[in-house]
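Up next, chain A:
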Amino acid sequence: MSELRSQTLTLLAKDLRLEWRAKARLVAVGVFGLLSLVVFSIAVGPDSKALTAGAAGFLVIALLLSSTLALAESFRIEHERRALEGILLLPVRPGAVFYSKAIANTLSLAMLAPGLSLFGVVLYGVELQPANVVSFFTIWGLAAAGLSAPGTLYAAMTAQLRSRDVLLPLLLFPLVVPVLMASCKALALALTGDPMGQMRSWALLLLCFDLIYWSLGGILFPFVIEEG
Partner candidate 1 sequence: MPEGVILGGWNFVIAAYTITAAGLVLYAWSLIRRTRQQHQKEGKS
Partner candidate 2 sequence: MNRRFAKEHWVGLAGLLLFIVGCYIGLFVAPAERHMGEVQRIMYVHVPTAWNALLCFTCAFIAAIGSLWTGRERWDATLVAAAEAGVVLNGLLLIQGSLWGRATWGVWWDWDVRLTTSLVLLLLFIGVLSLRSFAAGSERRASLTAVAAIVAYVDVPLVYFCVRWWRSLHQIQSSPATVDPAMVLPLRVNAFALMFAAIWFIVRRARLELARRRSSETAIPDRIERIEVRHA
């Protein structure tokens, strides 16, 4: 277990370095998320009530769309330079490769939170009370984690294939329906106030999904990258 942890951390340092070098791309992904928010508001129209009511949902969808780009990229570089095969030649546990990538992806997606939320708050006219800020960003983090684990697994799978750009969202979107639902509900409560104290239950549900996806991802990842 400690071997897995130390290997994960070592690989994580490598992955974070890769992310840092590719920060321009992360900025572009963030801008794409912002553009999605703008497009949603255009689609819904000038009815500000509808926009405010749907704000949490729009933010989650913007996160989801951004994740599609970010996740696909995370394995493309490994695949193109055959770096993944190089790593696997070392006595490294495949699980460590998965967890380091998944953590790096979660952090990237979590970094989109401030920008997207600020934009969303302005565009959709929601008010984020100071008391709810911590909950809001915690839920965002849990949502990012819930997208990253299956996303990393599928990114590794589809990086090897043709039409990977279409295949990743096709596979990922139905899979993360529980994460989307739970995070939309929880974020909505964080934004609008939570008179009945339900946010905690949704956040716990989201945490459960995260745990399930992260465990499953670690178990199945070796089958995805090992030689046939």
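Definition applied: a residue touches a chain if its C-beta (ideal position, glycine included) is under 8 Å from a C-beta of that chain, and two chains touch if they have at least 3 such contacts; residues count from 1.
Regarding selection, all candidates are chains of the complex that A comes from, given by their letters.
Everything numeric in this text was worked out from a predicted model, so none of it was measured.
When you check 1 or 2 against chain A in this complex, the one that touches it is 2.
Looking at the complex, you find that chain A touches candidate 2 at residues 150, 153-154, 157-158, 160-163, 167, 170-171, 173-175, 177-178, 181-182, 185, 198, 201, 205, 209, 212, 216, 220, 223-224, 226, 228.
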